[in-house]
Each structure stands twice: as C-alpha cells, then as structure tokens.
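Excluded from the complex is one protein chain; the other protein chains are retained at their positions.
Showing chain A:
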C-alpha cells in the first residue's frame, strides 16, 4: 500500500515524516515547533489517506490530544480540528478512548463535541462516553446547558443523536426532573446549521422509541408533537375551524413558511411521529392534534419517494382502524418468526442496494458530519 497520494507531498515521505511529527508534537519540542506540527497534522488530516496514517499512530493521537487540552490557543485549535477529522477513522478510537477524561474535559466546545460524536457512532464507545460523563457527576447536563447558549456548537446535535442510540443515553435526555428533551425541541426549526438540526431530530426520534415516555412527551409538559410537525408544515392556509384546531405553533403560519429542505430530516420527523403512534394514548393525541391536515398537505408536494412512503405509512395509521386487543402497543407486539425473517431479508436487500448506490455514487466519508 503506497500513500504518496496523500496530498501533503510538501512534507516529504509520509512515513518518515510521521515519526518526526510525533516527536515535534511532544512537549519537549517547544511551543512554536508544536504549533507548527499541529498545523501540519491538520493539513494532513484533510485527506482520507492522511487521516488513516494519523489514526494508525497512537502516539500522534495522544500527543494531539495533549496539545488540544493545552494552554496554547492556536495549537490547541489546530490539534482539536485535526482530531475531529482523525476520529472518523475507527483506528483512532482506541487511543482517543484511552484519553477519554481529557476529551470530556474539553466539552462542550464544538470540536470536542465533533470528536466525541464521531467516536460515539459505535455503541461500545458511546457507552464508555456516557459512563465517563456520569463519572464526572454531571451527566448530560453540560451538553443540555450548551443548547441554551445563543450559538450552540453544531456538532452538539450529532453527539446527542449518537449518545441517544443507547437506552442510557435516552434516559439522560428524558430526565423529567430537569429541562432536558424540552431544550432540544426548538432546534427542529434551527436554520443556522443543518448538521445540528439533523442531529437533534435524530436524537428526538431515538427518544420516541421509549414507549413508556410517550404520554409524557405528548403532554403539556413537553408538547413534542408541534415541534415535529412544524418543519413538515408549509404556508398553506386552512379554513378557520381547521386552523383553530391545530396546535398553536402551527396556526396562521406566514406565507413564506418553508418546509424542512433535507429529505432525510423530513423522513426522521415522520418516523418519530410514527413511533409516537405505537401506543394507544399516543395515537389518540397525534390524531387529535391535526396531524392529518399537515400530512395531507405534505403529501401533495412531497417529491422524495421514501419520504412519501413514510408519509403514507403514517397517514394509514392515522386514518386506519384501531388494532385489536393485545396489539395496542405496536412496539411490543410479538412478531411471528416467519414474518420477522421476511422483514430481515427485506432489510438486508435494502442495505445492499444502498451500499451499491453509495459505491456507484463514489461518495466519500465526511468526517465532520457523522450520522446517528
């Protein structure tokens, strides 16, 4: 395997340069030299090959992390930026997790959220991060508080999304004694960062898997539904009686109201509402609050086939008959083995189809934008 095409040819043969780099990043090298080395590392991490090389060197990752937590701002910024990129590589996860306390100490700074978000794509790493946060005593609180800041870091959304793939992460977001999931809600309409918005919507969808919290999520205390519906609503005017029956947040929307422009986010919103209809009281509230009217209008203008399918599924549930006894909680219904097998086969096929599509499209991994 040759890695001469890494795009940083100015730094000589990469392998030799790498050994040098870790020496230059070490404290013994002095402040100016370390800052220069961090800058070089950041440039190197811009390419996939560079990321792979850096990630394969635990000493480099450790030195970068030490620099990131250090007192020199430009070097720390470059080192952390480099780590965000490198953390997209699974090989970097070992050394990063080894220095988890240092990493958690950098929260809730944006790049630190980014590194952790990348790490937490793996369930095992997410579990360790959650444990680390708990051991610090504050759990998710600093992250939730950062959401209340005027400009929360955009990487916070993906981090919360990835943490909420685990039940213990969802528990943190669904803590009723504090303002937790409520802080996430306004960001379904957040225009400043698609990355953050996508992460937050993903986290909300994950929370909707907790059926025993549905009633609370839909109650006055949280009132999640309007926040999930608002991005799906357009500028359509409704007759006054229909309008007044909608949740307040959806009433009298301005003429320039736009729907969520990212199809995958629209789909996640629909899936979240779908999950909320899994229980009988949930279905009742979702039906009662004018969801159908919003979906009817969405259905008229939706172009994306899979979003359209999600929309149709949800409409089916809303206008369909109530399921019989024993089937009220759709998340708990026992699925016959042969049906499950069939569904899994379908999923596998879909997965393969998606992979082929990705390969055909030649899409490169995008380290700054981890998915949930």
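Following the convention adopted for this analysis, contacts are C-beta pairs under 8 Å (C-beta built on N, C-alpha and C of every residue); 3 or more make two chains touch, one makes a residue touch a chain; residues count from 1.
In this section, contacts and distances are computed from a predicted model.
Asks: Given the options "NADH-ubiquinone oxidoreductase chain 3", "Tetratricopeptide repeat domain 4", "Thioredoxin domain-containing protein" or "RNA polymerase II subunit A C-terminal domain phosphatase SSU72", say which is the protein name UniProt records for the missing chain.
Replies: "Tetratricopeptide repeat domain 4"
Asks: Among A:145, A:194 or A:313, which one is in touch with the chain left out?
Replies: Considering all chains, including the one not shown, the answer is A:145.
Asks: For the chain left off this view, which of A:253, A:268 or A:294 is in contact with it?
Replies: A:253
Asks: Go through chain A and note every residue touching the omitted chain.
Replies: 141, 144-145, 148, 177-179, 182, 220-221, 223, 237, 248-249, 251-254
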